[in-house]
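Missing here: one protein chain of the complex. Every other protein chain is in place.
Labels run A, B and C following the written order; every chain starts at residue 1.
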Amino acid sequence: MSATTEPSAARDPAPDGKPNPLFRNLSAKFASIPMIITALVVFVGGTIWTIVYSFTNSKLLPRTNFVGFDQYERLWSTRRWMVSIENLAIYGICSLILTLVIGFTLAALLDRKIRFENTFRTIFLYPFALSFIVTGLTWQWILNPDFGLQNVVRNWGWESFTFNPLNDPDTVIYGILIAGIWQGSGLIMCIMLAGLRGIDEDIWKAARVDGIGTVKTYLRIILPMMRPVIITSLVLIASGIIKLYDLVVAQTNGGPGIASEVPAKYVINYMFRAQNLGQGFAASTMMLLSVIIILIPWAYLEFGGRKRG
Amino acid sequence: MATVSVKDLVLNFGAVKVLRDLNLNIPTGEFLVLLGASGSGKSTLLNCIAGLLDVTDGQIFIDDKNVTWSEPKDRGIGMVFQSYALYPQMTVKGNLSFGLKNAKLPKAEIEKRIERAASVLQIEPLLDRKPSALSGGQRQRVAIGRALVRDVDVFLFDEPLSNLDAKLRADLRVEIKRLHQRLKNTMIYVTHDQVEAMTLADRIAVMSQGIILQLDTPNVIYNRPANKYVAGFIGSPEMNFLDGSLSGAKADIFETDDKKIKLSGYTFSEQNRSSAQSAILGVRPEQVAVNDHAEAMPVTESVEVELVEPMGADTLVWSTFAKQPFRFRMEGTAIVSPGDKVKIGFDPAKASLFDTDTELRL
Amino acid sequence: MADTILNPVAEARGPRPKKAFSRANIFIYGTLLLVSVYYLLPLYVMIVTSFKGMPEIRLGNVFGPPLEPTFQPWVKAWAEACTGINCDGLSRGFSNSVKILIPSVTLSILIASVNGYALANWKFKGSETFFTILIIGAFIPYQTMLYPIVIMLREIKLMGSIWGLVLVHTVFGMPILTLLFRNYFTSIPDELFKAARVDGAGFWGIYFKIMLPMSLPIIVVAIILQVTGIWNDFLFGVIYTKPDTYPMTVQLNNIVNSVQGVKEYNVNMAATLLTGLVPLVIYFISGKLFVRGIAAGAVKG
């Protein structure tokens, strides 16, 4: 089973001898070198590099002047970091749930053999093509009380209408959520739609015969069948949440005050604006650590535990 | 022409033992059927022989050559799959020639072989079509053709007929049998369908849980199953099993309920048996004689009909014998209905006796 | 089965509501239209703003249609806006963006598809571990990797060249793309792969002759994800190349992100829409293929 490109002598071991497993399927291993390098050198290597320098007091340039856990102590006593984490938790949970719910609902509606399906799908998907820099700005305008939505509704005669999420520290993260979901839910909708198309039509017939209502069929029968779709969606949504940065910068720049700060922004601000690499690395190490704690058991179950054959 | 033999084959998927110490010798030109329920390891064994799975331990020989670690293409095999596995983007001709091109055969030779295979399988008109434009039966012919053109000594079939409907299945079954008669290749055929196994095989290997339970001719397998599993697996409707015990000095009397059945004429196996041990007597429904025919049988009984299943050529009747469920077969023309009394009889010489604990044939 | 992979159902599968004006229909279309407003509102704002003059924008109503429509912002965004001393707008970076996009998309898809194929069909000891690391890598914010990558590129002498950038895009696109290709190839019946092995095709033979020709739908998905990501990328483009190869987004950033001085919102909007055109066009062209591809790549496995 070794590679076709190998000379046959190399693959003809002693009659009874078992070949060295390292050299079996050599082509596959050879072809995986870019992946292995990326995984080990870039991701693991880069991460270790980051972790090592998080124990230094590097400022503008990485330097090996170790200071122990100083950066971490400072990190956890910084209010902005705590606010960032809290925001990420709120945004993350809401975004995860809402994106999945909206994505699935829209996909289910589009799956009802409707007209103009292509048009609707494109409408929901197009935000994905636009860069964050300006979508953040546009949403900032729309949510601006003085010339955005609130103003328009008041001009319609509803004088007491108040919708000003971006200028209230308690609600600003939800204002960002509105834009985040707008940008990302279309892709999830597409993935969900594709998942629905993969469901056997007989399921629908069976549900109909059993007299199960449409909504209930979707929730109780179809949804559990879409596990792989939901997992792909989760990876996409969750990786986007962790990286949430550009949108916040464009929409609120962390404001009002520090009310809409997020961890990625903390990391980047401290690395490049405050020129305190050590602090930035400490923060990104914490982010990475939490990702790994959440992800490794799941990834092991999902990708590592199964055997094919 | 080639022999295939498997020696002490072990295959584990992690902690799961899929094949355990398998040994198998297939002489040249034999049609061997690997028969078993799903999960029995029969397809796994075939994949090991083909070289598509790495074995954990043991050796595989084809034509006396150790091929345990050779590439599939170097083993001199052709293989036909359940889902046909035709390359969807290639025409039929492309499918047939793919392996030959990989083997860098001269063009003329490729053409010749395709022509021959196509004429054998009567697929000449399909050569330029894509697989998606073929019916299931046609696809499977092409898949067989793909093995055929390789001009190899060993054919491997992995449930090739399972995806076809009943009629096509019967047709192709006959065709495969003809093919074997004509080519006289060694063929290893995996199926869970006992009819295919019985009709095609020179020998059948019944597998369960990664071991071969019995390897013998269809006739022996049917008439003298080596254990209760094989007895139950082969034959439709399933064999009747009567629980009881042995008695008599020679332990040749089977007692069940209040019945004492003298096993006269029964060929005992070499297994030790003792008087008073518990045992199971297996009687095939088709070996039960009814009414007039029953009179001549050593064991007779009058039973009440409980359920009737007419099957056209014959009728299956459910009743109770020695307080245990008992089925037997009647002429298709027989008219019986539940509640009727029927006289039945069977010959213990043709029955099968198993040890209750080991389930082995006694 | 093989042919269902090639032609997965892309048509709507739910039961068709019966009457045109049934209550269910009104609900469905009503909801869709309402949601469409949410999705289209920003686009509307962008478009009307891009046709307004600056004085009108200062007046404030973002939803008002342009009173004196002008194409000037579009012209300016494309051909006149200054980035530094070069006043030729987005047009300057367009060809650079294309030059970066094509090799990046090609290489990243090629490598990710080989990865996915190896992971699906040629598992070896440790392959799943590498894959798990890759998936976790998808969660690392790019910015934290800037310096390590600068150092790596410096060591392999690709810093500042377009190939360095292509490499970076390939690396950061790898996790998600590999996941998609792996799922897709896993969904292709194993027997097809086995048949090809028996037919004597090796690792590359099966990849090029059997797997790749069957992968069109998932390649479309990969193209869409990569084109969107790479076309909109600014950070890598500007760090790992030089001014004469800067992509279009550098100009977009310069137009949009100027910290001091006047913000020309109309030009910003026009520039954004212009920049977004390439991915948008690809969405429209791919249409149903996209859903079909995702159906095959994300659904199974």
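The rule is simple: a residue touches a chain if its C-beta (ideal position, glycine included) is under 8 Å from a C-beta of that chain, and two chains touch if they have at least 3 such contacts.
Just so we're on the same page, contacts and distances are computed from a predicted model.
Undergrad: Pick, from "NADH-quinone oxidoreductase subunit L", "Probable sugar-binding periplasmic protein", "Propanediol/glycerol family dehydratase large subunit" or "Na(+) H(+) antiporter subunit C", the protein name that UniProt gives for the chain of this complex that is not shown.
TA: Matching the unshown chain against "NADH-quinone oxidoreductase subunit L", "Probable sugar-binding periplasmic protein", "Propanediol/glycerol family dehydratase large subunit" or "Na(+) H(+) antiporter subunit C" yields "Probable sugar-binding periplasmic protein".
Undergrad: Wait, the hidden chain, what does it touch out of the ones we have here?
TA: A, C
Undergrad: Check the options A:F23, A:Y72, A:F272 or A:W298 and report the residue that touches the missing chain.
TA: A:F272
Undergrad: Given the contact definition stated above, which residue among C:L40, C:V75, C:L212 or C:V238 touches the chain not shown here?
TA: Among C:L40, C:V75, C:L212 or C:V238, only C:V238 touches the chain that is not shown.
Undergrad: Would you mind spotting which of C:L90, C:L153 or C:A270 touches the chain that isn't drawn?
TA: C:L153
Undergrad: Which of A:G68, A:G257 or A:P297 touches the chain that is not shown?
TA: Considering the complete complex, A:G257 is the one touching the chain left out.
Undergrad: For chain A, which positions touch the chain that isn't shown here?
TA: So the residues of chain A touching the missing chain come out as 59-61, 78-80, 140, 144-146, 164, 166-167, 169, 249, 252-259, 268-276, 279.
Undergrad: In terms of residues, what is the contact footprint of the unshown chain on chain C?
TA: These residues of chain C touch the chain that is not shown: 58, 82-87, 143, 146-147, 150-151, 153-154, 159-160, 235, 238-239, 242-244, 246, 250, 253-263.
Convention: only the chains that are shown with their structure count from here on.
Undergrad: Using the touch definition from the top, which residues of chain A touch two or more other chains?
TA: 1, 4, 24, in rising order.
Undergrad: Multi-chain contacts in chain B: which residues touch at least two other chains?
TA: Touching at least two other chains: 51, 71-72.
Undergrad: Across the complex, what residues on chain A touch chain C?
TA: Going through chain A, the ones touching chain C are 1, 3-5, 21, 24-25, 27-29, 31-32, 34-36, 38-47, 49-50, 62, 102, 105-106, 108-114, 117-118, 120-135, 137-139, 141-142, 144, 146-148, 151-152, 182, 186, 190-191, 193-199, 201, 204, 208, 214, 226, 228-229, 232-233, 235-236, 238-239, 242-243, 245, 264, 267-268, 271, 277, 280-281, 284, 287-288, 291-292, 295-296, 299-300, 303-304, 308.
Undergrad: Could you please specify the touching residues of chain C with respect to chain A in the complex?
TA: Touch list, chain C to chain A: 8-17, 24, 28-29, 31-32, 35-36, 38-43, 45-46, 60-63, 111, 114-115, 117-118, 120, 122-125, 127-149, 151-152, 170-171, 174-176, 178-180, 183, 186, 190, 197, 200-205, 228, 232, 234, 249, 252-253, 256-257, 265, 268-269, 271-273, 275-276, 279-280, 283-284, 287-288, 290-296, 298-301.
Undergrad: Considering only the defined contacts, which chain B positions touch chain C in the complex?
TA: By the definition above, chain B touches chain C via 47, 50-52, 71-73, 77-79, 81-89, 98-99, 102-103, 131-132, 143, 146, 150, 158.
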